[in-house]
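Below are the structure tokens for one structure; questions will follow.
A single protein chain has been omitted; all remaining protein chains appear in their positions.
Labels run A, B and C following the written order; every chain starts at residue 1.
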């Protein structure tokens, strides 16, 4: 109930603080018999790792995944999979000044309001470092999904006001390949260049940028999702809104649906191989909370990195008086490129859970 | 796990189909000692009820709430509160033609994909009628919140492309009063008139419109919400995305945050009475998944009513061939005005749950 | 979390008080496509109903089950099954005297300690009447189990010190038939006569008796149960200990296992048709929390009915002083005969849940 677990059948619990000894995840409910290796997890952690490019934070973590349980002779045993990653490059000294000066845009004050007592170093539990556990668990989920022909990929759709043009959402391999070619993870190379330019400018100005990421899942069979509260879109929205910095989630036509008419918005039903099909996909692959078989399409709006080097207004907690703060740590000037593997992991975790849940829907 | 329950401590389970014998909700986890009456529930059901105006469906249900358990001498006892509403005006005949012609934009095909077998009458479980149970339970939640000084109100912000101007989100009483003056529930009376006009036009054209509703909660104390997966914003997003027809959820600055810079987006921290405060509220009252004490502000984008009288393309399930469908039932030409009390209920349910969950956060 | 729900996949929530308007249950997670009728539920409620014999309470309730949702054309739809039974014969006046005199052996004082405020009439929520909901839900579970060849039956093994001789636990049909021949539900007719005699004697003395019931489940396939906390035996123990008046639960050899040696207690593994088998069944059909395929055998020790007409010591809550209490209501002089259908229901609910949970154990 304390909110560090996600999923019902395929359930992940993450633990660990930014500057604690380690971070990790326990995956409970992964079916027995899945081929899995530390490499499967490492691959995703490497995609998440900071420091891979000039647009990213300078914190360097090797982030080696160690699987401590739940595997035997290369296969999952159906018992909990405990994955651990040590924290090695935590530089807590940089945060001493911040102990009593809550950072705007961060969870400093809210953690204090809730718990009275907090690990302020690097944001503690509210740090982006917590997502190591999510990505590790997501790697297990992706392996499970792959076995059922489901593929999940994400990319940056907009950054600092620059919008990418994405011609075809269905060709997920090509989207992934193109997004992999630049540090902002945008499949539109021309837009990517512009994004890098505005990012450089913002960083020079001691500021940061927001943007939009999109995640697509193809191969999702129809029938995933539980009415009425555990809808697939509801669960996806929660999982994605639960990533730090996300302020909006859209499915399919999303916010644009509000400006459509029913005759435009409704996806016509047409005969297809293997049964009725949808001529368009404004639904984003989900109707009534249940997957339609069309690609699932989700967008998230990401606020600018709250840690900026410009001086900001805050309050000194010891004196209660107004104070200034300049954040000197190592931070990404924009979160969307780094959020991509995390968002993919969240989508994979939700889909893996619902894939298993569907098994009990019928006699 | 079958998805008909919401909440952890304050937990509601809804049941019932559009054309079944009754619909209802069981609220488990409401603390003992809360003053509650059937009138408290009836008031909210009346706000939800169709048929109150020319912009709404013609289905007429008296919708009398009966509280069957959990109350004794006007107070809750801590045991489950079972609330029942009989279905009386179900006209199932109108749906016979639709049995084998799935309606575009509805859950007909997805329920079939999931369950193999479905109650097609009036959409069965996926009908808007299911929200009777949500609103009834939400009334209990609102009563609990009121005791703590928390107030939740919603209204229509945009309809058919017409946008309202909302001067002051903090004055929730005035917003509620103004929204109550017109059938589209828009606090901007001038915009409301325009909305009614476009709505009339769309209906005449056999079509429907989408829009945007906004829900505000004031008086929410800081410290509500669980990191990292049961964040307050995550849970709100899920609860709202789980209402039929919602395609996007935004918190605070929402999608606009993606176009801001950190120096704009971050809400400055300033000294206030009773501790540090926030000078602005781009966060929408939530930071790191935990309430800040500022008003909580959420917007939902609602797609146009999928049931339209225009002819649409579908497939005949018996023959597998292309077919046409015209939906003759009784339907709202736009959902936003009617979604308001449902969305309020969902927000109230999530807040009530987290209000109680906060009680165990500290020694 | 408030404890009125049981099960994970196949999940029942019961509601209602002894002297409230109705009692009921919502079953969420029953797979779609199960043949089910009100008669299936009625049959079990009739077995539970009081008033069928001289050894039982005189309260007369018709107890008609009404299924309000989740069924369509004779089959479950996968949506919640709401079952309601009206309370008609509640005579609350008899309880007025008890309002401020807590009854020994009952939950009166503990409910007060917990909730501050309670419905004292007939024990309110802690009444045996709450088991109507359990038995109704259990009837659905039994139907699901029957489709998989699983049969559950219970009977009285001991009453007021009289022990039955049960020759063969495997012949469940014969056990059921024999137990159905007498009002104490004991398959040993000779013992049954003695039990009735001691029961008559105890009642005449204004007293009550305890006893032991046994529940057997045959046809349970191997592989049901989750290590390490949701073990099948753990879940059964919880479900049965959670019936009012149960003070001990044993599986297989049970308490006797404590006096065995390993060489006696271990069930030898022997070749069988379809794989290894067990030569004996001290395990009671469960090893390491997972079913073995042998019959599941559970015994519960039931305390004497706490409501007795003899004078007992209590405290007057208004004065805080010692007082006497004589309970005049309508009560069974012994609970074991009436606990049988309830215990069967609990076992069926747990097995149905684990039957479905097993579906996600492997790739």
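The criterion applied here is as follows: contacts are C-beta pairs under 8 Å (C-beta built on N, C-alpha and C of every residue); 3 or more make two chains touch, one makes a residue touch a chain.
None of the values given here were measured: they were computed from a predicted structure.
By the touch rule given at the top, the unshown chain touches A, B, C in the complete complex. Only one of C:44, C:63, C:226 or C:344 touches the absent chain when the whole complex is considered: C:226.
Among B:3, B:16 or B:29, the one in contact with the hidden chain is B:29. By the touch definition given at the top, chain B reaches the unshown chain through residues 1, 9, 29, 31-34, 78-79, 144, 147, 227, 356-357, 359-363. In the full complex, chain C makes contact with the omitted chain through residues 1-6, 8-9, 14, 102, 104-107, 109-111, 113-116, 125-126, 130, 158, 161, 202, 207-212, 222-231, 233-242, 244, 247-271, 275-276, 279, 282-284, 286-293, 301-308, 310, 312-315, 317, 320-322, 357-358, 360-362.
Although one chain is not shown, part of chain A still touches it, namely residues 1-5, 8-9, 11, 13-17, 20-24, 26, 28-29, 32-33, 66, 68-70, 72, 75, 77-82, 84, 114-119, 124-125.
Quick note on the criterion: only the chains that are shown with their structure count from here on.
Chains making contact with chain B as well as with chain C: A. The busiest chain interface, judged by C-beta pairs in contact, is A-B. Look at the contact of chain A with chain C and you find the same residues on each copy: over half of the numbers used there are shared.
Computed centre separation for the pair chain B/chain C is 39 angstrom, with centres defined by C-alpha atoms.
Rounded to whole angstrom units, the spacing between the C-alpha centres of chain A and chain B is 26. Each chain gets a centre from the mean of its Cα atoms; for chain A and chain C, those two points are 46 Å apart. The residues of chain B that reach two or more other chains are 1-5, 8-9, 14, 114-116, 125, listed in rising order.
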